[in-house]
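First up is the structure itself, then whatever we jot down about it.
Just one protein chain is left out here, and the rest sit where they should.
Just so it is clear, A and B label the chains in written order, and each chain counts residues from 1 on its own.
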Amino acid sequence: EFSERNIRVSNGINADHPVGNGIKAMQACLDEKSGGKLKLTAFWGGALGGDLQATQALRSGVQEAVVTSSSPLVGIVPALGVFDLPFLFASADEAYKVLDGDFGTQMNKKLEEAGLINLAYWENGFRNLSNSVRPVTKWEDFEGMKVRVMQNNIFLDTFQNLGANATPMAFGEVFSALETKAIDAQENPYVTIDTSKFYEVQKFVTETNHAYTPFLFLFSKAIFDTYSAEEQAALRDCAAVGRDEERKVIQDLNKKSLEKIKAAGLEVNTLSAEEQARIREKSMIVYDKHKAEIGADVVDAILANLAEIRK
Amino acid sequence: MTLVVFIVSLLGAMAVGVPVAFSLMFCGVVLMWFMGMFNTQIIAQNMIAGADTFTLLAIPFFILAGELMNAGGLSKRIIDFAIACVGHIRGGLGIVAIMAAVIMASISGSAAADTAALAAILIPMMAKAGYNVPRSAGLIAAGGVIAPVIPPSMAFIVFGVAANVSITQLFMAGIVPGLMMGIALIVTWLIVVRKDKVEALPRAPMKERLRVTGRALWALGMPVIILGGIKAGVVTPTEAAVVAAAYALFVGMFIYRELSPKQLPHVILQAAKTTAVIMFLVCAALVSAWLITAANIPAEITGFIEPLIDRPTLLMFVIMLVVLVVGTALDLTPTILILTPVLMPIIKQAGIDPVYFGVLFIMNTCIGLLTPPVGVVLNVVSGVGRVPLGKVTIGVWPFLVAQVFVLFILVLFPDLVLVPARWLH
């Protein structure tokens, strides 16, 4: 049983991001299941407000949906901070197994308690470091580097612990700040480094893979509860269809973006396995510091889950 | 249809005298009711979220810097310096006014405050030298509105936040057009005064001129700090604003010694009140902007102007005419806040550079400060210079024409904005 529904989906990113492909795939799926009755209207570039503001609008039943990374939401669901912990996932496959498995479902329950239905985990991806000072090959290379980070305690601590001067800054000012050397470095997925043209004003890129942030496709619980069981099922199923498409496109695009960054003349390096292990080891202090805040059970659960997968 | 509801509710409320901020809230309420999504939380949430933006913090700090510049005697030193430079030329006091206006514009972002400082000192001097008083008052008003075009500028900050455009880029792009406005005013002034019988000021001896320049150096350092700081990337616009305020405080208190600690609370309170008025308006505008976006009104308008989308110059021409008309009745900040969410999607679709559009849009809204029936800067000159409003309105028209002329030159030749902007950034 389907009614005519206009579902407004707020996005902080722009329409050319792979989330755009995911939403198209999701719409195609919804068209088929609902006979064109469930319509997604996407708003891009924060036109309906920032991610946090949009999420609050969902909780109060003002707006239907948002695609947001987990990081800004830790003030609402502290457990989400677990995804900000440095060097948590070693590969995308690990992340998919955890997110699409039991651990992901557990987190969805916590979101539901806050009035948010997570339809599926989409992908923002692994974050990497770009800078204009020197190639980063070891822990000591971070020393004194002015790195822009999101306003998020775990990111701030991670980079401060590495010896960098972590500076929170609005995303919109990052390009100018990098260009004028007000800051040396920033950290984002390759796709963002490409689409925001950061490669024009940076010299070095290091594949640090220091954090994997998922995108959550959140729906307002207040509104979701008024939908019929069929509508709810269609949304969940099609969000998963959209997820698969989005993950596929973002993986391809990551490769293309990396090629583009290299073609632009940037020096790209990876961390050696030993150095990766060393930095990860040294970063465990950040885990300890934030464990209580995130919830010891949550941190232990994900580490246990990962240990299981890695066996 | 939603477009009609938007326009009628907003204009209706403003027409009966509801302040613009409350009119915007009202328009938001009517829109959500019309769209069948009445929810009081939309109002509450968008209002507060609007002020929770670090970039906007530059507004109170630049206001504070401007207030401190006037209270601390920096404006006076700048005017003295301009007199020492060009006061002795025929028609010199007019050139002094524009030169000082441009320097002050590069320190403060407030047209009204700059104009008040200029009018208080220069109108009596110009009257004494035999210049036509309404015309002098008109020139000073026209010079005063350069303030928001040359950085720092509250107008650029508000636009940058509303349109999601880099404020640093807007600042850099405003410099050359602001200077062009100044040059156009000087040329117009020299044409209109050429037959007047006026006395030029005596040329001061070199020693005296060096002394005045030396005293003004502290004040002249301020634009260097603000623009240099932003340009060199030492500071963001918000940080530049707070550094400018600290510097003006230091110079006014310890170098020129015109600012006493006793005055300070009053200056800060005034800056706080001005901030609250502007910010409350910004917040209310974000409520209506949210609903305009949710209702897809820009798409409705794009439908009307579809034929113009492929002709950016003609489109800019039409938009600039509309803004000029709106600017006759509406103040600067409300014009920016009401039109930006409606116009930006169209600008983007037409492929017009958002920074270029921003500069012309702000320049146009500044011209609106000079057009009756609501021309705030005319009121300032009239009040401070004790010249009847009607006479200022007549005195300003040659300069108004000159600025509109510059505006449309820039519509025809976008490179005049874009090339120097690229070069400066």
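Simple rule for what comes next: a contact is a pair of C-beta atoms (placed from the backbone, for glycine too) under 8 Å apart; a residue touches a chain by one contact, two chains touch by 3 or more.
Methods note: contacts and distances are computed from a predicted model.
When the listed names "Acetyl-coenzyme A carboxylase carboxyl transferase subunit alpha", "Formate dehydrogenase", "Cytochrome bo(3) ubiquinol oxidase subunit 3" or "TRAP transporter small permease protein" are checked against UniProt, the chain not shown comes out as "TRAP transporter small permease protein".
Every shown chain touched by the omitted chain in the complete complex is listed here: A, B. The chain omitted from view is touched by exactly one of B:192, B:384 or B:421, namely B:384. For the chain missing from the display, the contacting residue among B:52, B:196 or B:415 is B:52, taking the whole complex into account. Interface note: of A:25, A:120 or A:156, the residue touching the hidden chain in the full complex is A:156. Touch with the chain omitted from the figure is made, among B:75, B:136, B:238 or B:364, by B:238.
Mapped onto chain A, contacts with the missing chain fall at residues 56, 59-60, 72, 74-76, 78, 114-115, 144, 146, 151-153, 156, 165, 167-168. Listed for chain B, the residues touching the missing chain in the whole complex are 13-23, 25-26, 29, 39-45, 47-48, 51-54, 56-57, 60-61, 64, 110-113, 116, 145, 234-235, 238-239, 242-243, 245-246, 265, 268-281, 283, 329-334, 369, 373-374, 376-377, 379-380, 383-384.
Just so we're on the same page, only the chains that are shown with their structure count from here on.
Annotation: 39 Å between the Cα-based centres of chain A and chain B. Contact residues on chain B toward chain A in their complex (touch as defined above): 37, 39, 41-42, 45-46, 49, 53-55, 164, 166-169, 230-236, 290, 293-294, 296, 425.
By the touch criterion given at the top, residues 8, 41, 43, 45-50, 53, 56-57, 60-62, 169-170, 172-173, 175-177, 179-182 of chain A touch chain B in their complex.
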